[in-house]
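One chain of protein is taken out of this complex; the other chains stay put.
For chain A:
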């Protein structure tokens, strides 16, 4: 009786998970294994003879200047994550105190996150026009005679992308902070007030440490999300001018679907995987810090 019940459980378990598992195998596991194999071949789209080339792609990657430029750009892109988190914390603290308009303001901040990245990318492209765009218009009117070229020059393009991305992520980060701030006990804050703590002191020595698990979580997930992102950059600059906005994820896309160097692209994509794994391991090791409040 008991044995047959167990057997039935087993069968039912597969029945529930099976349909989803089939998709995960088809669209995640098989492609992942296949990609690992492709990394060691010279597979090009439409070319009939695919040869096993061993470590050639990896060697080529390590000798490719653009690969290092892409890593550098990716690091510059990742700069936006702590900035956006810092801003989001400040906004969340202020918004958490204000009673009026809280819902409306929260929605306004969250708007970019829900809208199409491609659409906002094009809006920003015009806002950033170097000669007659509104942003440089404002900068000139406040006395900056030589405003940056933003997306049009190699030194400033990655920072312009950073600004867009900070704006894009701010609402999301803020919502998470608001949720975390709601868990902070009001008694603690009142006690601090009675002890004569100033606003700044309360924020710095009570709120900030208390939400540190959230900060850590946002930092790691934000880094991973940013590393994967390439749609907005592809839509606005396609990696240019020069290779100044070619981040690693965009570099993979370009190699695979513009140059059809798919074996090579697979090798770079596994380099990206390695980086993401490092971040995930850090998160896993840091879990103790944020899972228990």
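The definition used in the following text is that a residue touches a chain if its C-beta (ideal position, glycine included) is under 8 Å from a C-beta of that chain, and two chains touch if they have at least 3 such contacts; residues count from 1.
Everything below uses one rule, namely that contacts and distances are computed from a predicted model.
Taken from the listed names "PbrT family lead (Pb2+) uptake porter", "Lipid-transfer protein", "Double-GTPase 2 domain-containing protein" or "Carbohydrate ABC transporter permease", the protein name that UniProt assigns to the chain not shown is "Carbohydrate ABC transporter permease".
From the options A:12, A:75 or A:191, the residue with contact to the unseen chain in the full assembly is A:12. Only one residue in the set A:55, A:75, A:111 or A:191 touches the chain that does not appear here, and it is A:111. On the side of chain A, touch with the chain left out of the figure occurs at residues 9-10, 12-17, 19-21, 23-24, 27-32, 34-35, 38, 43, 45, 91, 94-95, 98, 101, 105-112, 114-120, 122-124, 126-127, 129, 132-134, 137, 141, 167, 170-172, 175-176, 178-180, 214, 217-218, 221, 227-228, 230-231, 234-235, 249, 252-253, 256-257, 262, 265-266, 269-270, 272-273, 276-277, 280.
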